[in-house]
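Yeah, one chain of the complex is gone here, protein chain that is, but the others are all in their spots.
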Amino acid sequence: MTETSPAPVSNIAALPLDQLDAPPLTLGRLAWLRFRRHKMALAGMALLGLLILYCVGGGFVFSEKYANYNDTSLALQPPSAAHWFGTDTIGRDILARTIYGGQISLLIGLTAVILEVSAGIVVGALAGYFGGWVDNLLMRFTEAILIIPQIFLLLVMAKFFAGDIPDINFLGREFSGSVIVIVVIIGLTSWPYLARIVRAEFLSLKESEFILAARATGTSTPEIIFLHILPNCIAPIVVSATLGVANAITLEAYISFLGLGVRPPTATWGNMLEGAYNYIESAYWMWLFPGLLILFIVLAINFVGDGLRDALDPRSRAV
Amino acid sequence: MTNLLLEVRDLKTRFHTPEGTVYAVNGISFNLPQGSALAVVGESGCGKSVTMMSILRLIPIPPGQIVSGEALYVGQDLLKLSENEMEANIRGKAIAMIFQDPMTSLNPVLTIGRQLTEPLRIHLGLDHNQAQRRAIQLLEMVGISGGANRLESYPHQFSGGMRQRVMIAMALAANPSLLIADEPTTALDVTIQAQIIELVERLRREIGLTIIWITHDLGVVAGMAERVIVMYAGYIVEEADVDALYEMPCHPYTQALLAALPRADRRRDRRLKSIPGAPPNLLVEPKGCPFAPRCEHVRERCRLENPTLTTVSSSAALRGLSGDHRVACWVDLATGAMR
Partner (left out) sequence: MTPLDSQPLVQVKNLTKHFPVLRGLVLQRQVGLVRAVDGISFDIQRGETLGLVGESGCGKTTAGRTLLGLYPPTSGEVLIDGQDMRHTRGPELMALRRKAQIIFQDPYASLNPRWTVNSIIAEPLRVHRLLPTEKERVERVKELLRLVGLSPTHLNRFPHEFSGGQRQRIGVARALASNPLFIVCDEPISALDVSIQAQVVNLLEELQDQFELTYLFIAHDLSMVRHICDRVAVMYLGLIVELAERNELYENPLHPYTAALLSAVPIPDPKQERARQRILLKGEIPSPLNPPSGCRFHPRCPLAKAHCAETTPAWREISPGHWVACHEVA
């Protein structure tokens, strides 16, 4: 169609141009200015940083072989200079195992959340934007999943899928195939909450005036969904994804603790706790260290999530 | 001289926010005679609401801080009273306030009757039947008939205008002598606005209520006020009787505001006069006249020194219109000379 637009020459020459005095303030900077006002969120972020450093950096100090190396003659040693966190029932170094276990726990948390977020966004966006029978269908399905307790669903699925899954090689490391199972089932059972949040955001945003302006211009539906609405849902998505990581780590610990999760020798904080179950009184170090790490990471992530909730609110104009 | 109901002296209110100190109210003084109707006019952020909230001590402290000033209500300084005394004798008793959005001031899950009678029973010690009768009487006073049935209704069953009437009824419950109305008609349609103005006007006549009406609408002011205060950036820039102000506006801001208003009763004769720029950033400690950056009569001195509010002998005053006409401007706009 396009006739090229004749460039109109302004004859409103007398109009003075408004100049902003304040230096440019990008959305990222604005979010940071608000985030740093939350002392607890800052502390949470620092703690989270330390924990990630511990899990990642520790990998350079101890090899995975060392973490899985067992020497039953060294079994159940309390913390000492040689084994700072002590050793477990078959003489593995708990410090090294919390490092590698932490890597797996974080990996499970992150990948499960990627799955959760993708599914949640697709379902929520479709339901919220199109409404009508699409919404009806998707939301009834979402509710159907929501009414089944997540733990129950997790356990059933863990049991069901716990067949022979071959070990996999990822980033040059061997993982027990059960890691994949755990990631998938946590991801598949967590998305309904997010889907409902995304749907609610879409419902309110699709009626907002800037969307109407885009529709009046003729912007296509995919562009409206992905360029206009989705970036404005980023705040609740990021917040719920952050908290989702903590949730996934806890769930993994839970399933692993019940013996349905990640199979040894691959360590996770959860299955380390399982191993400690029979030694709660006799060998405190076996549960104390992985337990504390789970506590710290969940706490840190929750504080960060709280800070992000305020920092990312697109409608708040206050610094 | 009539009795002064309220006398405010050099009121200064600030807010200490993470971005810096907001200089919201910068030395406001005014007198309010008993039975009068004062309008406080200004744009958003000019400090008109904060002034009234400070007088009633309704601003959150912190971040707010009343830096200095007195608010003498019949000789008693409200800013020195204890919180208990404010609660027991002033707020909602001697001085009542109504706001722009009546829905946020009404509890949506309680009936109108419950919300109207509760303060009557608690504060005035009326029993159930007395409170019920008084509530019906109050509703009739604000033009809501069908009393007893209405008491059973919930706020959402009332329209915006009706809810504002209910708010006024609640404000009148304890027989206040002063009613502060903060943009009470801004959210309402013009025909409903006219009804509310008419109602307040009638209450002033019939029960001698003193009114402070906060608004941004110079049209509404012309219809209901006796005296007008024009605020800009936390300062009073002009204060006069309503006729004098409209006939002979002395501050460039007031003049510009009036020239920026189209009129429904006149044929269009020109483009509207627009005021360049935007209201100032209140985060900066004020220096010079706050209106100077937007003023078309600005002089060197305006940028350096803030003019104080001084009485002018306007032609309106000479023609026998009562009351001081005070303006805060270095330039005498009639002659172009410096004051």
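In order of appearance the chains are A and B, and numbering begins at 1 in each one.
Everything below uses one rule, namely that a contact is a pair of C-beta atoms (placed from the backbone, for glycine too) under 8 Å apart; a residue touches a chain by one contact, two chains touch by 3 or more.
This is a predicted model, so every value here is computed, not measured.
J.: Please identify which of the visible chains the hidden chain touches across the whole complex.
T.: Per the contact definition above, the missing chain touches A, B.
J.: Pick from A:89, A:150, A:219 or A:302: which residue touches the chain that isn't shown?
T.: Of the candidates A:89, A:150, A:219 or A:302, A:219 is in touch with the missing chain.
J.: Determine which one of B:61, B:278, B:304 or B:334 touches the chain that has been left out.
T.: B:278
J.: Thinking of the whole complex, not just what is shown, which of B:223, B:293 or B:323 touches the missing chain?
T.: B:223
J.: List the residues of chain B that touch the chain left out of this view.
T.: 43-44, 159-162, 189-195, 198, 216-223, 242-243, 246, 256-258, 260-265, 267-268, 271-276, 278-279, 294
J.: Residue by residue, what part of chain A touches the chain that was omitted?
T.: Its contact residues with the unshown chain are 1-2, 4-8, 10-12, 15-20, 22, 24-27, 30, 136, 140, 208-210, 212-220, 223, 228, 231-232, 234, 314-315, 317.
Here is the rule we go by: only the chains that are shown with their structure count from here on.
J.: So how far apart, in whole Å, are chain A and chain B when each is placed at the average of its C-alpha atoms?
T.: The mean C-alpha positions of chain A and chain B differ by 51 Å.
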